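What follows is a single structure, written as structure tokens, with notes after it.
Removed from the display is one protein chain of the complex; every other protein chain stays in position.
Each chain carries a letter (A, B and C) given by its place in the written order, and its residues are counted from 1.
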Amino acid sequence: MSRSLRPLFATAVIFAIAYALSVLQFPSMFSTRVLGNFLTDNAFLGIAAVGMTFVILSGGIDLSVGAVIGFTGVLVAVLISWAGFHPLAAFAVALVVGAAFGGAMGLAIHFLQVPSFIVTLAGMFLARGGASVITQDSIPINHEFYGWISDLIIRLPGGGRLSFIGLLMIAVFIIGALVAHRTKFGSYVYALGGNPVSASLMGVPVARTTVAIYMLSSLLATVAGIVFSLYTSAGYPLAAVGVELDAISAVVIGGTLLTGGYGFVLGTFVGVMLLGLVQTYIIFDGTLSSWWTKIVIGVLLFLFIVLQRLIFAASSSGDRAPEKG
Amino acid sequence: MIRRTLRGLANPQLLALLGVLLINWALFPGFFRITWQDGRLFGSLIDVLNRGAPVAILAIGMAGVIATKGVDLSVGAVMAVAGAVAATLVVAGYPAPIAVAAALSVGLICGLWNGFLVAVLDIQPIVATLVLMVAGRGIAQLITEGFIVTFNDPVLIFIGTGSFLGLPMAAVIALVLMVLVTLLYRRTAVGLFVEAVGINRAAASLSGIRSRMLLMMVYGLSGLCAAVAGIIVAGDIRGADANNAGLWLELDAILAVVIGGTSLLGGRFSVPLAVVGAFIIQAMNTGILVSGFRPEFNLIVKAGMIFLILLIQSPLASRLAPVRLRPVKQAVPK
Amino acid sequence: MADAGSYALEARKIVKIFGNHIALDTIDFGLRAGEVHALLGENGAGKSTLIKILTGAYQPTTGQVLVDGTPVTLDNPQHAQKYGIGTVYQEVNLLPNRSVAENLFLGHQPTRFGLVDRRRMERDSRAVLQRYGLDIDPASELGAHSVAVQQIVAIARAVELSGKVLILDEPTASLDRNEVERLFEIVRDLKQQGLAIVFITHFLDQVFAIADRVTILRNGKLIETRALDDLTRTDVVRLMLGKDIAFSGATGVEDARPLGEVLLDFKNYGKKRSVHPFNLTIHKGEVVGVAGLLGSGRTEMARIMFGADAADEGTVTIEGKPTTIARPTDAIAHGFGFLPEDRKIEGIFGDLSVRENIIIALQGKLGWFSRLNRDEQLEIAGRFGEAMDIRAASLDMPVKLLSGGNQQKVILSRWLATDPAFLILDEPTRGIDVGAHAEIVRTINRLRDEGMALVVISSELDEVVAYSSRIVVMRDRELVAELSGENINPGVIVQAIANHREGAPA
Partner (left out) sequence: QDISGKVIGFSQIGSESGWRAAETSVTRQEAEARGVDLKFADAQQKQENQIKAIRGFIAQGVDAILLAPVVATGWEDVLAEAQEAEIPVVLLDRGIEAPEDLYLTAVMSDQVLEGRVAGEWLVEAVGDEECNVVELQGTVGSSPAINRKQGFEEAIAGHDNITITQSQTGDFTRSKGKEVMEAFLKSTNGGEDICAVYAHNDDMAVGAIQAIKDAGLKPGTDIKVVSIDAVPDIFTAIAAGEANATVELTPNMAGPAFDALAAYWADGTEPEKFIITESKLYTAEDDPEGEYERRKDLGY
């Protein structure tokens, strides 16, 4: 197996084992209902995490994701409920705004040579602040289009449901994987993450690629925001606080190196499902107090990371160790 | 020598701090007014020092971590843990020095744990410290059992709200810590080694630098600083608020270090400038409070300020401006 | 001068200023179709900088670049690629995290339905690499291959991209003779097809073997552009250095010098899956040369000796005392020093100053608390900087701004500053100009005479022969022969490298 495939494999194995153990303890976790919920409940996180994967592959980070989701929700809700837009028109506006926002961050990162961490932190403040300037309340969306979408459900035997947004997430993952692994743009992203100087000398259009990466991330965050608004039929400025950390965790658990250059979009999918599994397990358990919930999530995170390292180390002994920063 | 000091003062961080203070002054004319009251100085400027101290202290620890190409996301949670430990111990009747020592030790242990994950298990710093960021707040709540543990211990309260020579104790602690840590880095070879490890860990190992020990130390120091900040914050409100103490302060601390000219890619770093960065952030916050902005605009104002500061520091600006605005000074002796 | 119209690529009155350092001072440089043009000069003369301007990686401060007589602005390397200019930059500048095939075709991947056609890309890669005699899996990660393989991939990429001009900045620094020969065949072939080729190297033999014209730079100034036919080697060296030097090539060894006492004794020392156990005794005051093909495991042996990779079998004794060397700090405590092969990845601290780069190993030895103060650092750095003739505008400038050769001298100085008893040098003269080359060879001789023990890995047989008291030969990660006295000559070494299962002929 190619060296870079191993973390992906490791994560998938860990997920399978963890899921099997959970099912042993709570047999009802093995049901189409729970599996369907995995997709629906994590749809917005998954979509945002695809964008985050590209950013991290290129060696950057995007902290604005959660705020963009919140902002999009508010924007869409305002356009539909206050300004009377058709939802599809509102989505189009939101996507344009999101892309422009990401593009602006990309421009700042490239031309001001400021680390992405800081630029996107400012972006997070801006988007969150912008949303709460528009409104402080949560705005409900009562449009028949929303009802229609939420009725688009494939019912599975056993009470499970495949929702539109769950399937949308899967589609985004498949397209994301194709873009990352099978297009020139994808190879440029990996090139930037590997070594930006080499990439530039090899003729990678660094400025264009950087802008495109952050544009893509914000665009997908906007899609995630739209999905979130479909999920809750509302826009709320405080929605999705801290989702960027979940997205980063999912990407990293999925085997992508935060230093850039190595990783897989599909790994992120497994990462998202793993996070979902942990939460579902805790809900099924139902005895943990607030603080034990946090501690258990931390401990599980730690166990996953260590396990992954162990599998990675065991399978890669004999190679030269990859250089670490 | 004097010329060097003067040039040091003309660095972008201090200019930015001055700029923010002047803007505050324009928005609120009483900003620079300082009075003497009850044996202490009193005024908005003093508030900036006092309120900025916890982030400044975090930044002191964070600077070294970032210089090694790492980052410590757990400091906010460690603050909560340290505060919780100190508060529960004094409430349980232990004398304050023991409570403080215990809190500091817990902070140190948290830091060393992070260091262990990063240096020995080779886990990427963001993820390694994310573990404690998530779990740490839970541990703090476990200690306080969700209560805000209120105390009346005079020593802890003095650490949080007392004053020394008229200055708030928190600011005094921050400044003393800054001097000590700067001496640690610059009067010994540790600072150079930290930079070397951050720039090229492989080469550092081949040059005989014990990078593991160094990383453990740097993260340990960060944990220790977080504990100090946690005790101060608890002392300030006379209670340990495990839910909210230090919440999101890790982002402010990282921001402070970056405003202070240290690259997130590791390498050259400056503790004093990171502290200046922390006070820039606090001056912004205080400015928003005294100027009477609607709270909805807080975040937007903050984003705008960050952007301005970054613009001043960017290479683009240094090409236009006559002063060479480079983050960390490049001495050119002849 | 030929008329300007006939130049495929031309630079006119190029000036490049970094900060307050003039790297290029009004350079004119013209390149004709169908010629191989050697660009020569000492370390730091400005060769790489000129190349970067010709390929859009840097923008000239003033001056013009012309393609086929038309002025152009090259914004970036991609732009240059559009004009058919392919480049191998100094130091391997590829992507170790991507596959060999992708490194060959990045930016020009064959596509089908808008998606990269991987199968075709890998098939094409295989065909391309075949021409260089390289049979590796195009889907494998580039970083898994040796520096030499990476270098060949870089060359192959540049050749593929060059419709008009091919620029090679020290492409042969990490290649062995056969590989150089194969590269030259390809270059001659491309020349036949009418490409203009720029070739930068510090090996004069190679210049005379392949170049038609030379341009010589010194300290950022243009000294001469001339047809090579009119020039002798001495002329070239004189033009480069601006003075005559005694060519210190094969001085030969004073034979039969009495060996010093034994310093180190490696017994059955080795590491599984890396280097077969070897026996090696090293005396004070001798240079042990290590010869072998690329990838024969020389670097690995050096790393094990230094503790950079821990040995898992065998013993080592230092001055008769059994010791363990599990990590570099152990080795350094015993007075070892190690100049790594890849200075960019394992050697320099790019953002630290020249001064700090020189004193860092000494400081590491002194520990955290006995800090050398600034004046001491300047004194030490200044002393070695002068002794090694390091060309830097200031000892406080970041070392990454120095030219490659000067960086190498900085790292050597770093170890000399620790006053070592035993030095391991892995390819110390790679990418170094004639002057510095002689300087380093002289330093090696001097250190030996002062009683230091050295192990020197080099692919330059003439050079190894010149300073070694003894030569060990590696093949397939195994120490296969030890040569001394009469047998230290290139012929015997080549035979030992080539031989199968046969030890030293003496």
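Following the convention adopted for this analysis, a residue touches a chain if its C-beta (ideal position, glycine included) is under 8 Å from a C-beta of that chain, and two chains touch if they have at least 3 such contacts.
In this text, all values refer to a predicted model and were calculated from it rather than measured experimentally.
Trainee: For the chain that does not appear here, which of the shown chains does it touch in the whole complex?
Mentor: So, spelled out: the chain left out of view touches A, B.
Trainee: Decide which residue listed in A:Phe71, A:Tyr190 or A:Tyr236 touches the omitted chain of the complex.
Mentor: A:Tyr236
Trainee: In the full complex, which bits of subunit B touch the chain not displayed? Write them out.
Mentor: 28, 30, 35, 37-38, 42-44, 47, 51, 141, 145-148, 150, 161, 233, 236-239, 241, 243-245, 247, 286, 289-292, 294-296, 298
Trainee: Residue-wise, where is subunit A in contact with the chain that is not depicted?
Mentor: These residues touch the chain not displayed: 26, 28-29, 31, 33-34, 37, 40-41, 44-45, 132, 136-140, 150, 159, 228, 231-234, 236-242, 276, 279-280, 282-284, 286-291, 293-294.
Just so we're on the same page, only the chains that are shown with their structure count from here on.
Trainee: Chain pair with the most contact pairs?
Mentor: Ranked by contacting C-beta pairs, first place goes to A-B.
Trainee: Using mean Cα positions as chain centres, tell me which chain lies farthest from subunit B.
Mentor: C
Trainee: Where the CA atoms of subunit A average out and where those of subunit C average out, how many Å apart are those spots?
Mentor: 44
Trainee: Cα centroid separation between subunit A and subunit B, in whole Å?
Mentor: 30
Trainee: Would you mind listing the residues of subunit A that make contact with two or more other chains?
Mentor: 323 - these are the residues of subunit A that touch more than one other chain.
Trainee: Quick one: which residues in subunit B touch 2 or more of the other chains?
Mentor: 202
Trainee: Mind listing the subunit A positions that touch subunit B in their complex?
Mentor: 108, 111-115, 117-119, 121-123, 125-126, 128-130, 132-133, 136, 245, 248-249, 252, 257-259, 289-299, 301-302, 305-306, 309, 323-325
Trainee: Per the contact definition, I'd like the list of subunit C residues that touch subunit B in the complex.
Mentor: Where subunit C meets subunit B, its residues are 306, 308, 327-329, 332, 338, 340, 345-352, 356, 360-361, 363-372, 378, 394, 396-397, 414.
Trainee: For the complex, give me every residue of subunit C touching subunit A.
Mentor: Those residues of subunit C that touch subunit A are 57, 76-78, 80-81, 87, 89, 93-98, 102-103, 106-107, 109, 111, 114-116, 118, 139-141, 143-144, 157, 273, 345.
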